[in-house]
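Here the complex is missing one protein chain, while the rest keep their positions.
Presenting chain A:
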Amino acid sequence: MSFEWPWQYNFPPFFTLQPNVDTRQKQLAAWCSLALSYCRHHKLYTLDVMEAQESPVFNNKKIERKLSLEAIQVVFEELRKKGNLEWLDKNKSRCLVMWRRPEEWGKLIYQWVSKNGMVNTVCTLYELSNGDDTEGEEFHGLEEWMLLRSLQALQTEGKAEIITMDDGKGVKFF
């Protein structure tokens, strides 16, 4: 299944930040949703701003337009405000993208756990994200930080408890 680009993607002015406030807001919203759905489609969890500029999402080779680094920063900042993104460093060059909130991931994982009758059992994080049993589940291949966040979300709901041991972490579902 190939990624479906929104119509704006082939619209050259989309790649220049608009001066008009209203237009700019709409443009940013469109960029945000584009960036998120792109990451979702390709299952990307961490982005590098420099690399992102070269990736097709911000660089449309067909119409020879690409979003400037500053504009990307603005888009990312907007995403951060919405809670979908977190910077990894002070220079704002790398970031974590959460196209699904930790609570939603947690819910998905918990659904899988209860469907498989694994409530009240212990799992390793590796088992959840890389195990054979989760093959085909949406959270298969989830990066560890994201997995941990979603489990933490479940923990605050009282549905799971993270166990930390000397060599690695595990989780028990309730």
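By our rule, a contact is a pair of C-beta atoms (placed from the backbone, for glycine too) under 8 Å apart; a residue touches a chain by one contact, two chains touch by 3 or more; residues count from 1.
Here is the rule we use: contacts and distances are computed from a predicted model.
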Among "NADH-ubiquinone oxidoreductase chain 5", "E2 ubiquitin-conjugating enzyme", "Charged multivesicular body protein 6" or "SWR1 complex subunit 6-like", UniProt's protein name for the complex chain that is not shown is "Charged multivesicular body protein 6"
By the document's definition of touch, the residue of A:45, A:139 or A:174 touching the omitted chain is A:174
What is the set of chain A residues that contact the non-displayed chain in the whole complex?
121-124, 126-127, 131, 161, 163, 165, 167-168, 170, 172, 174
